[in-house]
Structure formats: structure tokens, C-alpha cells
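Everything on this sheet refers to the single structure shown next.
Omission of a single protein chain aside, the complex is shown with its protein chains in their original locations.
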Amino acid sequence: MGEILIMSNIYGKNIKISIFGQSHSSAIGVTIDGLPAGFQVNFDELRVFLQRRMPGQGSHTTSRKEPDEPEFLSGLVNGITCGAPLTAIIRNTDVRSDDYEQLRDIPRPSHADYAAYIKYGKAHDVRGGGHFSGRLTAPLCIAGGICLQILWQKEIEIAAHIKSIGNISNSDFDTEIAAVRAQGDSLGGIIECSAIGVPAGIGEPMFDGMENRLASILLGIPAVKGVEFGNGFEAVALRGSENNDSFYYEEGRIKTRTNNHGGILGGITSGMPIIFRVAIKPTASIALEQDSVNLKTHENTKLKITGRHDPCIVPRAVPCVEAAAAIAIYDALLDPRGYI
Amino acid sequence: MGEILIMSNIYGKNIKISIFGQSHSSAIGVTIDGLPAGFQVNFDELRVFLQRRMPGQGSHTTSRKEPDEPEFLSGLVNGITCGAPLTAIIRNTDVRSDDYEQLRDIPRPSHADYAAYIKYGKAHDVRGGGHFSGRLTAPLCIAGGICLQILWQKEIEIAAHIKSIGNISNSDFDTEIAAVRAQGDSLGGIIECSAIGVPAGIGEPMFDGMENRLASILLGIPAVKGVEFGNGFEAVALRGSENNDSFYYEEGRIKTRTNNHGGILGGITSGMPIIFRVAIKPTASIALEQDSVNLKTHENTKLKITGRHDPCIVPRAVPCVEAAAAIAIYDALLDPRGYI
Amino acid sequence: MGEILIMSNIYGKNIKISIFGQSHSSAIGVTIDGLPAGFQVNFDELRVFLQRRMPGQGSHTTSRKEPDEPEFLSGLVNGITCGAPLTAIIRNTDVRSDDYEQLRDIPRPSHADYAAYIKYGKAHDVRGGGHFSGRLTAPLCIAGGICLQILWQKEIEIAAHIKSIGNISNSDFDTEIAAVRAQGDSLGGIIECSAIGVPAGIGEPMFDGMENRLASILLGIPAVKGVEFGNGFEAVALRGSENNDSFYYEEGRIKTRTNNHGGILGGITSGMPIIFRVAIKPTASIALEQDSVNLKTHENTKLKITGRHDPCIVPRAVPCVEAAAAIAIYDALLDPRGYI
Partner (left out) sequence: MGEILIMSNIYGKNIKISIFGQSHSSAIGVTIDGLPAGFQVNFDELRVFLQRRMPGQGSHTTSRKEPDEPEFLSGLVNGITCGAPLTAIIRNTDVRSDDYEQLRDIPRPSHADYAAYIKYGKAHDVRGGGHFSGRLTAPLCIAGGICLQILWQKEIEIAAHIKSIGNISNSDFDTEIAAVRAQGDSLGGIIECSAIGVPAGIGEPMFDGMENRLASILLGIPAVKGVEFGNGFEAVALRGSENNDSFYYEEGRIKTRTNNHGGILGGITSGMPIIFRVAIKPTASIALEQDSVNLKTHENTKLKITGRHDPCIVPRAVPCVEAAAAIAIYDALLDPRGYI
């Protein structure tokens, strides 16, 4: 009888997002506990949102076809939330298990394979990355897509965009991605996200601040290796007099002339737009041959990953970042309020 | 009867660190729930550790004198943990309330004052930043200092250092800080931290990953505006073939030739050193006159902050980062393990 | 835009049991987060266990036919847990929505209808009790059935039995149930449960004691209105000298001569069998006409409930109590352990 660590996949303080499934299990899905009763989900908008993260869309993404059409098992009556937990699943269909056989013994560099092997042992579902697959961002987007719709009703808008891919900022990324794909290599990038309309006073000091809560969920998106708020790491090169954001009144409302603080002060929203950026590392799965180890023979070995892989997941990660932000912000909006 | 938001100040999944107190309340303190029974606290080492974050140490820090000697109220018998929650407090003594009177109406730019005013209303303890004061990192360091001692027993070492202050990297920072202090201005910086000896397999996928848990607590340190793991934001300029960390066997152990992943893959530790950096913004309290608003008269106004303030808190934040990392890593080490 | 309360349906500190679905939604189900990797589920045993709570088994239960065959969507590879969250669903098939139409306006006495109407408004899924249906104990039994299997491996046995139905103790209950059914009325009862083999030292003082954790989940079973441990409410008629359980050594092990404490002292297990009882009120749905109100017309009215209803759910609740106890005890066994 061995000792094996166990895990948790639930996010949220007021709503609880519980994500389940592996890349090659029967289905993947999400349960959202804590949605208010009486909200009419707009399924057309949700479908459009989910398509933004779907593979097989452009020339530079994996050619695996996934309709990714969610089936709603519970929590709705005639498309309206009823207060009970909402569960949606997506069936896994276009699956070729044999692509992954060699990975059981030879962990892919900079993938979760090795860490998962240590944690779960031989029982780990190695097929397609198992529970660590980027495919698990689909249920995240279902949950986030619904939260986005609720936030729209409150006139809160969240929008993310690509800030850079590789070394290239604000330009046509497609040529670069195509070139790198041809070389069997991959690219990362930076995604910037803003949330407009979040009222001042949301979030809590110390460990439940708006920054902490955003970072907690954003770092759950595979390949995210850094998060910064406002001007983030650039702030360190400024003096206080340059970095401080002056307050002023405009049309009766308090604003700041600059927004280096990214809409969050002391963990609490200031009413200014929330701004943050995430760093996404280059896709770990590349076609080029790499050095690795054979866990069975205990020898150094070469690894050549076959199968279909995105040379750059940054474009598909944009809606995931919006989804994560929507969940974190909606959750914070639900923080208990004391009546005295 | 108004509606007022309330807050939470507890960190941890297995141990619970609960921090209380305001800058000018009778005392500040921390309760650590979940320490194992039978651990002999080394109070001399703890005192040395706490002194590293104390003000009044060097020429460039605030001149407020704080002995910061903790009193242990519970959880110990003869200096050994007994299994009950450990509570330690530090009395607030050298307090000049009158320094802060004007701040009730005029929020300091890039401070929590305004957000706290929106959240807590007139009841907010504005004195010295109240619960948002950097002084609250003292109890964080008590908790972290004890966790560091437990980790040492497990041969896990955590060490942070200043990577840059302002634009200056790896050099003598003191001259720069003195110059900026003379100008009534302030500086930020980057702190880098590594944890060596953390076994592979710690942390959980998605939302309870080692990265998420470190970010959650690190962003609770005042002035931290960004966190990155491994090569973080620099990874985005690399190709996958450059960024991936090859595995190899060395003396029977699996290692990676580079450590761009910062010791964490898929949220789970790889056994390589954990490496991360935090961005600390320039101290918001500066002597230079700034633009702000008067919350009472609803007019734009000028603000000149008096009193003692660090022109650069980065040196004092180094032990805070170590403390936060120690808490997060020790907490993750305690994750439940299934026996099957 | 109204203000509507929201809800949470997750149990557990180390494993997380998240139950979803309504009586008449597409499916009901459960996600178990935190099962150890490498456990071989015995599906035959699980099926036998689930059949014990199925309706349509005996003469005295509802005639609704539910195969209740769970489909496992995730968390397993070849029937072995892989460390990822395990999700199982049961499709709702034999559903007659029209049975429940009148209930939208006329709440059934001693049902959740009225409270749910206040909480969720018109959006509440009134069909078959919605999320409050006893049917939701099926996913509880899936989760509990798996926990029971893990506990068996650790030589921990949990067994519940009917202690009384109505006024009748330890006898043939079937005649009484048949008689009451013929009268259009219903019966409650007491279920007693014991857990043998739980090691001493499990559970925590105060709010995470073994008693608190058992009560938390047991009171989640519909119709449970009381929980008592050891001799419970009978203890109050005894003197300390009669109620105290003397310690003694037997074959090198410490035992107590009596077990009035029900295996739990100060919230922590003593190594003696855990003993507790739950009170199950008579089924609220009865065929006899009752007084109620019409929420639409705001008038007092009569209500006659049609459709199929158990006159006594106590027999079917026995495996639910075992399932709940297994989840609570397994969860407590996973409490973090400090190594010092």
C-alpha cells in the first residue's frame, strides 16, 4: 500500500467552480455552485464565446476537430438558472490514444508528465496530458462565459487581447507562428486583460484581495508562468512620484489621472479599470527532438513528440483569460456584505 | 443602516494563518492553527529573523523604533508546540496618531486609503494605514519564521535576495536610496526567492498548484504588484526548444539541465529549486506634494504627507517574502495523502 | 433585478463531494475530488450497495422504476482511480412532470417547497422537489459506496440498521408500513450506525471534531432532524459515575468497559466503535388531504398530493447513512499530519 498525494480542483469563495475530466476520459465538465436563480443563459453568445478557444479554427492551430458542444445536465429549467448547481459536460470524441503511448515512460520536457508521475504513480492518466490537458480550459470557459453574461448585466465588461507573441508586439503574429510551426518549434506570449465597470470596494485585504484571487485562477490556466497588475514589473523602475496615481474629481466621481495601480489598491478595487497581464510560456510540445529520461530503464534518452500540437496557444488562451477573470470578479462581487 | 462589505484575513489550506491588528491598535498578532505538536521553537533564531524586517535598522529606513518582541499567548508548553493554535502578539507602542489626522479626508495616492474608505466607510481605522499597514507583515514573519524552522528540519532552505532596486541591479543600493530619500521620493524593486529541497510531487493541478498558492500569499504583502515563476515573463521571448528544460539522470536522480520552469510543472513541484520573483512598487508615501481629493468637501486638493516613511521598503520586504514562501510551501507539504 | 440567495452543495475538508442535479433534470451526479490514485473500484459491490437505496424494491416503497446505473465520466482509467476528480452521473428517465404542476403555487406542508420558493423565487425547479429531492441521495451513495470500499481495505467497517419505525422497535416493520400506506399516511424512524476499526486520534477539537463532521453530512440527508452520539440524549438521565466509560488494558490495547461516549471524546476518536443515531421524520408527502396556502391567490387552501410516494423512507435511508458516515470518516482520516 503506497502513499499517494491527492488533489483539489475547485475555485471560488462564493461561487464554486469544480472542473473535472481528462483529455481522453468519456467527458470533461464543470459544476458551478452558487449561481443566482433566475438568470437566463444566452446559449448563442456562449457558443460564440466557446468557439474562440476551439482548436481547428485557423491555420496555426492543431487540426483536431472538437465540436465542444456542452450538454447541460442540471441547474437549469428552460434555460434559466434555478439555484441548484449547474453542471455542463462536453463529450470527448476525436481521440487517438495511441499517439501518447510512449509518454508513459518518457516524460515530455516542461510538461506536467513527470510531476504527475511522481504524484499519482502509474495510475496517472497519461493520455493527452490527462487532467493537465489544455482541453480542460473548455469547461473553464463554460463557467466563465456564463459569469461574463451575468457581469454584462451589471455593465461590467472584460476584454483580453494579445500584447505580444514571441518578440513581436502589436503586429501580425500569423506569419511568425507559421514560420515557427514549419521549424517544429513553438512560441509563447503575453495576454493583457482589462475589466471595466467593476465598482470600487470589491476584494479584501491581505489574502483575499482582488489581485490574489485573480492570480489564483489565472495561474490555473496551463502555461501561465507570471501575473502582473497595473504596470507590474515596470513599476520597479519608477520613482514613487512617477508611479503614484493622483486622485481627482471628474463629474462628481473620484478617478486617478494615471492607472499604474491597475484598478486595485490594498487588494480592493478603486473603481478604475482593472488591468493585468499574464505570461504564457512557449508550448512545451514541439516536434523537434528533445532530451529526456526513460522512467522504466532509468536511462537518458531522446524523445520525438508526434501527433498534433499548437505551435502557439496564445490566441486560444485569450478567452480563457477572460473567463478566469470573469469568474474571479463575479466571485468577489458576491462577497458577503454586513448590514448594520 | 448602510450596507458594508466585510473581510477575511486567513491563509492556508492545512495550516491556517490568521493575522489581526491595525497599525495603531493595542496589538497586532497572528494565530497559526495546524502546527504539529512537539516542535521546539528556536526563539533566538526567530528573533534574528524578525529583526531583518524591523524598521530603524539602517540609514535608509523609517526611524520609528519597534522592538517587535512577540509575546506567545498560547499553543506552546515550555517552548514546544502542543497541538493547540499558537497565538503571538506584538504590542503597538511608539505611536503618534496625530501624524495621520488629515488622511481621514484626503486619501494618499496609490495607498489603500480610498479603497478602504469606500469599503468600510467612516469606521475605517485610518491611523497609520490601519489593517493595511506594512506593519502587519510582522505577524506574517512570526508565522513564516516558525514555518522556516520546521522546513529546515526537513532540509528545505528558502532564501530571498534583492535582484534590483529602481533601475539598479546587483550593486550597492544604499547610495541610490539615500539620494532618493533626500529628494523626498521613493523606490521599488524586485525580490527573487528560491526554495531548495522541496520534494517532487507537491502542489495540486489547476487552482491549488504550488504557483497559485505562492501567488496568493505573496500578493498579500503590501506593494507587491506582480509574481513570476522560473523565467516568467522572459519565457515569452523564447522558443519552446529554448525554454523547455531537458530531463536527465544524475546520480540516480532525475533533474533538468536548465530550470526555466522554476521547479513547478503543471502546478506540481518537479524536485528542482523553486524560483520566483515579486515586483514591489515604489513606496506610495512620499514627502513630495501630490494631487488628491478631499472626500468631505468634494474638491481637488494638494496633499503633503508628513511623518516617517521608508523611501524603499524592498530590503525589509526580503524576509517577508521568505516568510510567505515558507508558509505556502509548508502548507502544501501538509496536503492530505491517500493511503490505498 | 431582484436579490436572490445562492447555495453550496459541497462536503468535505480533504475530499470534496460535490452533488448536482434535480429530480427532473437531465441527470444527477457527483464529483469526488481528492480520491487517491490507484484505487480499483469494485463496480459489482457498488451496484449492490446502490440497489439498497433504490425505489421499487419492496412492497412498501414507491413504484417508480430507476435503474440508477451510474455512468463514470472521469477520474478512472480501466476502473482504477487516476488522481483526477471522479465524476459519475445517473440519467433521469422515468419522469412524469405533470404530477407536480399544482405544487408551484401550493407548498406541501413540511417539504422544502415553501423555503425554496422564498429563496429562489419562481425560478426554483419545483418538479419532484428539484434539488431537494430524496433522489439526490443516489449520488451521495455513489460517493459513499466508493469511500466504504476504501475503508474496507483499511479494515474499517460501517454498518447501519433500523432501530425503530414509528413506535415499533426491533420487529417486523413491514406490516406497520403496509397499514399506514393503506391509510394514505407515513412513518418515520431511527437509524443506528456503527463504525468499527477507526483508529484512535482521528478528528479535531472544537469545530472539526468527528461528531461535528458526521452531523454536518448526516443532516444533509433529507428528513433527518436529529443526531446523537454514544448514548446521546439518554446520557442526561445518568450520573457521571454511571455515564463515564472506564479505561482498561486488554491484550495490550486500551479500551473502555462501556461505550457511552460512542467512540468519540473531545471530538477525537478513542479507538472504540463509533456509534450514532439519526432521527428521520415521517415522509412529508402523504396522500391524505392537508391544509396549505396558495402563493398566487394568497388564500388558505386544501392540498391533496397525488403521484407515487414512499410511506416510509427509513429502509432506503439506511445505506444513505452508511454512505454519509463513510465519507465523513474517510475525510477525517485524510486530515493533514505534521511530520516533525
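In this document, chain identifiers A, B and C correspond to the written order of the chains, with residue numbering beginning at 1 in each.
Note that in this section contacts are C-beta pairs under 8 Å (C-beta built on N, C-alpha and C of every residue); 3 or more make two chains touch, one makes a residue touch a chain.
The structure presented is a predicted model; accordingly, all values stated were derived computationally and were not measured.
In the complete assembly, the contact with the undisplayed chain comes from C:246, out of C:78, C:170 or C:246.
Shown as candidates are C:34, C:144 or C:267; the residue that touches the absent chain is C:267. Counting over the whole complex, subunit B has residues 1-2, 4, 6-10, 14-16, 18-22, 25-29, 31, 33-38, 71-77, 80-87, 89, 116, 119-125, 127, 130-131, 153, 334 touching the chain that is not drawn. Residue-level contact of subunit C with the missing chain is found at 1-11, 13, 19, 107, 109-112, 114-116, 118-119, 131-132, 136, 164-167, 180, 185-190, 200-202, 204-209, 211-212, 215-217, 219-220, 222, 225-233, 235-249, 252, 254, 256-257, 260-262, 264-271, 279-286, 288, 290-293, 295, 298-300, 335-340.
For subunit A, the residues touching the absent chain in the complete assembly are 14, 34-39, 84, 150, 153-154, 205, 334-340.
Criterion: only the chains that are shown with their structure count from here on.
As for how the two copies subunit A and subunit C face one another, over half of their interface residue numbers coincide.
Subunit A and subunit B have Cα centroids lying 25 Å from one another. Separating the CA-averaged centres of subunit A and subunit C is a span of 36 Å.
Looking at subunit C, residues 14, 34-38, 84, 153, 334 sit in touch with two or more other chains.
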